[in-house]
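After the structure tokens below, expect a handful of questions from me.
Every protein chain but one is kept in place in this view of the complex.
Our next item is chain A:
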Amino acid sequence: MSDERTPAPDQDILAEIQAEVAHDLEEERPPAGGPAYQVVGALVALVVGIGGAVLSYGYGMGTLRQPGPGMWPFVVSIAIALMAVALLVVGRGLTDSEKFTRSSVLPAVGLVTFIVLALLMPVIGFEIPSLLLCVVWLRFLGGESWRSTIITSIVTVAAFYFLFLYGLRIPLPHLF
């Protein structure tokens, strides 16, 4: 996406450089998501705006002299909804989204390991879940060799064990 405007004479160089920078960054990025992504983004914002407005109306608007708890969130929600509508109208052609590809599975798996760690930590302490997280991230998400995975995982967890429990004296739930 480049700057198609005919550059005004006084801002030529800065505009040129900015277009060049934008172009440079563009090369590094995965393919854009297309209009559907833009519409979904705008619709989510619209729903939040409308929902926020309805809820905050219920909290009580008060008067201008004595604004109630709902007035400020109501004003903000309406602003969100209006801007979301504007985005629906003008934003369909934007190219700033990124397509979900096969590699989007990686962050999904990463997210699951976060949740598992959060669930297991209070039950069996942080050591084993942390070790599992390291193994999954290194071996399966990062493509490291088994040797490097095992060494890095054990060293990392051991380092955290001593850092938190002895260095910072923060009582993390721990098994050992």
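Note that a residue touches a chain if its C-beta (ideal position, glycine included) is under 8 Å from a C-beta of that chain, and two chains touch if they have at least 3 such contacts; residues count from 1.
Everything that follows uses one rule, which is that contacts and distances are computed from a predicted model.
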Open item on the list: I notice the complex is incomplete. Of the names "ATP-binding cassette domain-containing protein", "Cobalt transporter", "PadR family transcriptional regulator" or "Putative tricarboxylic transport membrane protein", which is the UniProt protein name for the chain that's not shown?
Closed with: "Putative tricarboxylic transport membrane protein"
Task: Missing-partner contacts on chain A, residue numbers - done: 1, 3-6, 11, 13-15, 17-22, 24-25, 28, 30, 33, 37-38, 40-41, 45, 48, 52, 55-56, 59-60, 63-70, 72-73, 76-77, 79-80, 83-84, 86-87, 90-91, 93-94, 96-98, 100-101, 103-104, 106-107, 110-111, 113-115, 117-119, 121-122, 126, 130, 133-134, 137-138, 141-144, 148, 152-153, 156, 160, 164, 168, 170-172
